[in-house]
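Structure record follows, encoded as structure tokens.
What you see is the complex with one protein chain gone and the rest in place.
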Amino acid sequence: MEMKVIDHATCTFCGCVCDDIQLHADETRIHQAKKACVLGKAWFLNHTAERKYPDALIDGKEATVDEAIEAASEYLYQADMPLVYGMSNTTCEAQRQCVALADNLGALLDSHTSL
Amino acid sequence: MVLVDIRETKSVKAADIFLQVRPGKDFELITILRAMIKDQPISETQIAETGLTMEQLQDFVSRMKAARFGVMFFGMGLSMTRGKHMNSAALLTLAAEMNAFTKFVAMPMRGHGNVTGADVIMRSQTGYPFGISFNRGYPRYNPGEFSTVDVLVRGDTDCAFIIGADPGATMPQPAIDHLARIPTIVLDPHVTHTSRLSRVHITTAPAGISAPGTAYRMDEIPLPLHPALESPYPSDEEVVRRINETLMKKPDWMGERPQILQTQI
Amino acid sequence: MLRITGGTVYDPANGINGEVRDLNVEDGKFVSSVTSGRTIDATGLVIFPGGVDVHTHVAGGSINFARAMTPEDHRRTQAFIRSQTRRSGLGGMAPTTFATGYLYAGMGFTTVNEAAVPVLSARHTHEEMADIPILDKSCLVLMANNEIMLDLLEAGEYERAKHIVAWHIWAAKAYGVKAVNPGGVAAWKWGKDANHLSDPIEGYKNTTPGSIVTSLAKIVDELGIPHPIHLHCNNLGVPGNISTTLETMKHLEGHRAHLAHLQYHAYGGDDWHTMRSEAAQLAEYFNAHPNMTTDAGAVLFGDTVTITADGPWQHLLYKLTGRKWGNLDVENETGCGIVPYSYRPSNLVNAVQWATGLELLLLIDDPWRVFLSTDHPNGACFWRYPEIVQLLMCADFRKECMAGLAPEVMNRITLPEINREYTLYEIATIMSAGPARALGLGQKGNLGVGKDADIVIYHQDKDIARMFGHPRYVIKRGEIVIEEGDIRETPDGNEYLVKPSFDPGTDEFLRPLFEDRYCMSFENYPVEIERIERPEFQQCITSE
Partner (left out) sequence: MNKIKLTLKKPPTVVLEAEVITPDHLVERSNEEIRASVVYHGKRQRRLDDFFDIEGERSDCVEIHGDLHRVRHVGRGMTRGDLTVRGDVGMHLGAHMSGGTIEVFGNAGDWVGGEMKQGRIHVHGDVGQQLGAAYRGSPIGMQGGTILIDGNAGIEVGMRMRRGTIVVGGTARDFAGLQMKGGTIILCGGAEIRTGAWMQRGTIVSLKEISLMPTFAYSGAYNPTFLNVYARHLGTLGIDLPCAEAEGSYKRFCGDRAVPGKGEILIWEPAVS
């Protein structure tokens, strides 16, 4: 099977953010993460492109992303004091959206740092 | 390399000197060092409570002063034990004070992937690194008041949006209980502990595996991500952006307020 | 479409000095006439081109550290409340990204140049610049202490060094080259050091700060970068550094150059007790050498936060304040490099600095060559520029301020003997037309047809600081962004880029050197062009 090779991939498992990882991947999973440490290997090899989980859940029942976004927005909109929390295992681009979300909502905003 | 820890860890092998400090005495040890670099008298008995000796610390201080460029790395063993932020503050102050003698910096060894990125972005957009409230229409900062564990334990919030974290697995039980009580929304590549107590869960593509973007290294160097896989799920960025767009279509929640506030609350 | 009628126009780029003219705007640019749209009756009002800041620090790692270190300042400063179309922000010594845009626009500035970007964290700088609303932006990449380039200069490989500079400008997605304390980070010496510029720097045999200055100036000229070498001279802030500065200027002969925050480089004396202003001597040399431009780096009394990466300046502050590093805020994340600071009239050194900045602005004859700046936030915060304008326009006000200085300052400065008062035309030059020209931004600081319609409309006001601090209208690319102190629109600004040509083999030359020395992958080092949200390319100057 044809393997896709990605040089200089970046590992986001820990704060070191190594950016010299070589990944060998097929369509659904990463088979090799060269130069990665034990933690990094586990990080890359444990994620797949499979559809392991439902797209979304509302009250524990499967839902579409559109429905879930609508429901999430409504909860956030109705709240008197919403909280936006986390932002560790995600990209800066998503974090910027989160800060915008908190600003627009008048929410509390906090990251892992405060723990 | 000097390693300070409460027990002999694997890193000891890599260290030239290992100083075994008594548990819970980090703050005392660093405070003693602050005094010693300034040649303040400290007695052998006073040092003894840290589990170290005068000789060890004198040697340590002279090594620090002789260094051309010193770096202090510190981890959660320091910042998450009794004293918390004051332990980190102690080390940062020591590093700052060492600059009277030579170049020294201190750097937190951050875990949790891109927590540095969150810190950087919050600082640039709001002026504060974490523990922020926008409820008055502009950012206010007060760790302890606006930090999540405190907020949840006190029950100060009535809706939680959780992304890239699993507080349902890591936070104290009263905080988790409150998350279960209020509408909680989770974005995560997995169905997590928090997802299970949430009202809404949305599965997203994992950052750096199948979602592109940027992550900050702990020394605040931003690095591009090169995803190897194509996810069947949308990225966090896309989902949050769509939530923002949906909210923007609803009537503004904010009542009459001035554009600029000269005196803050 | 927009028409502005009856205003008294000051447009130095077109030699218009206080004439009543109509302005017409269409699609963000000036046109000769428009057929419809809003008309602003500017009768009795004063019209300037939008302000241009040639040297400021508003985005990137260091200002962001300063933000983290000053929560107490964020709390006491003004807050910008969010709206459905506008993000919230905080002003103060180190304003947040959004507030930076609001505050600059609020005093009529529409273009800023971020003066220091390391390639390594350039992504961060661009990320913040993209956030700053309303303003058009550019940034300069730090080059003068780049080891690979220094090695090439040492080896006499000038041509290769030129390609390396061009490569780095493009890698950082910068607009020009900034040289900070060339070669001097390791070679810093205390006090007066007349031979400084010709001393080989540590670890090198031939390369001196002087040779770096000359080579970089030549490289930037030959690459045709629109903005000349942007130089932060050696020995910043040190008594007696006038000799270093003059020598640096001699090394620049035959080349274009912009000398940043000259105030910090114009001191006589041997130590802090004998420190005096040598602005007059510096201005005399400068006046006779038209190859250079400069910005004042003026100091205003009051609180600010000083930011820098190097030890030397920290020590200066340590000496000046007698503060211990331990007095740094415990909430800070780094512990050094950033020092909250108060300039006080009662402090001899501060008083000399205050006078020196103003003297330079007043003694340099040609307003096209000296520009308004405070090296924000180092000398003062940018939003205090209107106070400087008042000091320049009113000799009486200057005298009033001087009365508050310690008497022993008077024989160390020449300010009391200077009676010059700036005209509105000259203010428009140092605040807009001049810096735009020095940056090579022909479409800025110019109210001529075809140029970007960045306009400030002021009330006539005897209180100069109020006049310049509270414009009646600010218009950015034809859009009213500020009206009577209210923020109307917050359009996104563009980022200016240049793409100097370089040998395509530069990558292969750099890669092994890079992999040897750097802690990140070579491939991940350059900023991808896709990351620049609204790039606007400026052409390099082609030599005839």
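For clarity, chains are labelled A, B and C in written order, and residue numbers in each chain start from 1.
By our rule, a residue touches a chain if its C-beta (ideal position, glycine included) is under 8 Å from a C-beta of that chain, and two chains touch if they have at least 3 such contacts.
All figures in this text were calculated on a predicted structure; none of them were measured in a lab.
Engineer: What shown chains does the left-out chain touch?
Structural biologist: A, B, C
Engineer: Which candidate, A:Ala79, A:Cys92 or A:Leu109, sits in contact with the chain we can't see?
Structural biologist: Answering carefully, the residue with contact to the hidden chain is A:Ala79.
Engineer: What residue numbers in chain B mark contact with the hidden partner chain?
Structural biologist: Against the missing chain, chain B presents residues 27-28, 31-32, 34-35, 38, 40-42, 46-47, 49-50, 82-83, 86, 134-136, 141-145, 155-158, 253-255, 265.
Engineer: On chain A, what residues meet the omitted chain?
Structural biologist: Listed in rising order, the touching residues are 79-81, 105-107.
Engineer: Tell me, which residues in chain C touch the chain that this view leaves out?
Structural biologist: Listed in rising order, the touching residues are 69-73, 75, 326, 329-331.
In this section, only the chains that are shown with their structure count from here on.
Engineer: With centres defined as the mean C-alpha position, give me the chain B-chain C separation in Å.
Structural biologist: Roughly 34 Å, centre to centre.
Engineer: Mind checking the centre-to-centre distance between chain A and chain C? Centres are C-alpha means, answer in whole Å.
Structural biologist: 39
Engineer: In chain B, what residues contact two or more other chains?
Structural biologist: If we look for residues of chain B contacting two or more partner chains, we find 120-121, 125-126, 129, 134, 136-137, 139, 214, 216, 221-224, 248, 254.
Engineer: Where in chain C do residues touch two or more other chains at once?
Structural biologist: 82, 84, 87-88, 127, 520, 524
Engineer: What residues of chain C sit close enough to touch chain A in their complex?
Structural biologist: Against chain A, the touching part of chain C is residues 82, 84, 87-88, 127, 520-521, 523-524.
Engineer: Which stretch or stretches of chain B touch chain C in the complex?
Structural biologist: By the definition above, chain B touches chain C via 34, 86, 89, 92-93, 95-97, 99-100, 103-106, 108, 120-121, 123-129, 134, 136-141, 214, 216, 220-224, 248, 252, 254, 257-262, 264.
Engineer: So in the complex, the part of chain A that touches chain C is made up of which residues?
Structural biologist: Where chain A meets chain C, its residues are 7-8, 10, 19-20, 92, 100, 103-104, 106.
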